[in-house]
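Each chain you see keeps its place in the complex, though not every chain is here.
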């Protein structure tokens, strides 16, 4: 993520030949998973009539919501040229700490310290996520520690914190505000789907049309150049890290509502999925490239694969194998569809 | 190592070479032939295909078509690097220094020991490195890591390495771009010495004067094709430029001129007083008035670049103040400098100038994100309009505003960086080596652009060690070892300025007010 | 105080090393609490309790510390029943007896295995569901991790019982890695494909209960037992939340995997072992049977099926924990 001159970047398109064709391909790089989604749709349709039902598709949609929020956060962070592994722990620890702060200190199966009224649960949860992002930002930007390892340490530390605070129990009696968003239905579809769609839309617009959104690409593409152009690099990266933590915490809220409790291993192992979805969706691990739409197609691909495999009754023993295979296949497709070497 | 017997043919002879990169044709049926002991120049505008030819001649890339012979024999097989390097050595345009390794190891990369299974003797290696560096008068500890060197020192390590193979044919792709006058002299002395021993050169540079100084034959490429090969003596500078550009040039002089207008009358727009930055420069002051272009000359370690960067907010000086139009500017913050009306062209476009994979439009508008739409928005239509105006004003050659900037040739990339600096309509433009690596034609137009800034009643500071750049200035301050040592009005002679940059105080003392006008 | 957490009363007793398999599941959490209270009420002399986080290499490392700090008996719950073999050999060579809780090591000497029969869990669940559905219908099975011996035992027993006893029931096997969100998403897909699903077998209530209930609730499928459209659900573990769900009629039954007895008899056998006592196969005084294994003995504790009829039984551990 250092300011570098990438010699092996995309082939310089012609300044001599009208560059129309090449350029269009690059433009549609973010759509490279769309054919994959279509193929999955066709397989799904062939495999089971249940596939193309509203119920099933909405189900897939809702299952994708929590993961997609992590992907949203991670995509922003990656575009700005950074990484955050700890998001997968934030999704669990933020709700637990919020519960600990609001639940009364006696009587329940899980006792908190009852410091705040229970309606503050959601804001507190988001605040915890923001604080986690801010601490990561401090370690990475102020102490100049390696971001990958800092957030890897944070991943373990936060998961440990969650176990310690919750004493390893699942928390079942969560405030109703917490339960609402993940389980309510608006206009015939789960509220979580609407919310995620809205957040992706907002994020997408911000990246496309807001000054600070555009700045992420510049920072991720060449932080030194961005700095010399007057962009407040560290400040913006810090904000993005905080935003990522907050989004992960919000994913925790939806998760808790969706699955009815905060389990001690909420989100465990998701970070691999998050990276896989983001990168096959066209976001570069080296920063400066990709769109939220692409990242979203990445999540949907992974989620649809699971759905289609379940519908097709793939033997459980081969599930995980196929999951890995699909990541590689999607990667190959997105590499050749975009025609770009990946580094 | 090399065969001392009379060569059986040209050291290198390439014919019918074509190379495409996707849709780009980098070379089209090009040829070159270098005789033993010949010093041969290769010139052409940015993107003409020179570096591509170099990578083909050195076996880094394979041509799509064409034949390549060394000393009359066919070129070695593609992977046989040892064979390639016995025939041709090269100083590439892009740095091939590995920052984390020691200087000694960089010098002997991949030949640290005699065979793959023999352990490296670091002591011997250091000693050999010390000797080699000594030959070039480069005072560097062979044990130091390459990243600790200055750009110039690195360039010499690079040159020393290429020349140390003992090949009878050496390619140098813009070796002087990163050297100051003294460095260039040292390099040329070494090259002449080697030439006397019968070594042949292919020398690439955008400084045509160097071609006349060093070379006997010149080959011109244009738009991926071979245009002409002739003895240097037969082509005067004008003819050479015509061959490179394909247009009859309208005379020898540049399109712009130094008017000297407003030099003393103009109000001081930029005032830097008593700036000091530890390790770089001490107690330096500079005043630039409306309508004038001020040069800040200095060799590699003079601190002039850091001084310029400080003006742009890249460093926070320990002492001193900066004001623009009498309003103080917070130091050490680029946004503050921008807000105060200071525009900035950074030293190295690859490092600080461009976001390579983003579009020309985005790069050109990077500094003016707040002017492209209401409420913090950036409207694509306005971005495009803005960029297209820049493209037209600066004559940037690009397929369109949305082309990734990495697809442009070097000169055009540099124009994008200038566009970025001009986008804010700065009162003060600080440009560091603005014409670095840019061909002669583009150079002229870039300097013209900078002059225009002054002509519009604003001011510009050019930080450079290139006399061509400094000639566009109304006034030049020379720096040496972190201090301003002399000041010259327009019309200085090359020797005067060069001596000042080398620390021998020139005839005109700094701050001296009575200067002759031309 | 270097390492030993012994109280003065216990200082004369032999030292026991105890390793917990994990801290992040409700079932094992309860087990940990019972261990803690058992140790203090019986005044045992234990080394600091360790946690191997479901990782056999950590378990081995912890056991090594027990050896080096003078343990006279070790209590562990190796979730990986193969990879503990060589450690058991080492302990046997040092004459340190081992009590294995919940799982039966594939190889290596053990003093006593304290567990309920996981194959019996699967069979009991199958028999109950089969009867509820009167031998026909569709059942989704939320399996555990395919690499867990307990999960595999439950799956195999369930499958073979269904095949032989209730061939009219179609079983849809869903692998979940003991992960609630995976279980929920696969169950949701299965429901879309089989709207006529009428039974669910959850191999671990501790992880699957809440996600399943939340899903059924959202789909409007959470009808109390007895009403038309009710989906019969059998769970496993016997944690308090499952009992609540049984009382509300949300699920029909669970198998109480006795966390309290696991802890109680683990400590009991560990102490006996350290004191040099020996046991014989046959019925015990606590309503269980000791059977003989090639590599030791196993006390098969009762794992009762809990339904609406006996859910309030005070002797069930799920009714005594956490309040």
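Note that the chains take the letters A, B and C in the order they are written out, and that residue 1 is the start of every chain.
Convention: a residue touches a chain if its C-beta (ideal position, glycine included) is under 8 Å from a C-beta of that chain, and two chains touch if they have at least 3 such contacts.
The shown structure was predicted, so the numbers you read here are calculated from the model rather than taken from an experiment.
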How is the whole complex composed, chain label by chain label, with copy numbers? A x2, B x1, C x1
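The definition used in the following text is that only the chains that are shown with their structure count from here on.
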Whole-Å distance, chain A centre to chain B centre, using C-alpha means? 43
What is the distance, in whole Å, between the centres of chain A and chain C, each centre taken as the mean of its C-alpha atoms? 34
Cα centroid separation between chain B and chain C, in whole Å? 72
So in the complex, the part of chain C that touches chain A is made up of which residues? 22-26, 28-29, 32, 143, 146, 172-175, 179-181, 184-186, 188-194, 206-207, 210-211, 213-214, 217-218, 240-241, 322-323
Residue numbers on chain A that touch chain B, as the complex places them: 3, 5-7, 9-19, 21-23, 26, 208-215, 217-218, 221-222, 224-232, 288-289
Touching chain C in the complex, chain A uses residues 48, 50, 53, 55-56, 59-60, 62-63, 66, 109, 163, 167-170, 172, 183, 185, 190, 255, 257-261, 263-266, 268-269, 303, 306-307, 310-311, 313, 316-317, 319
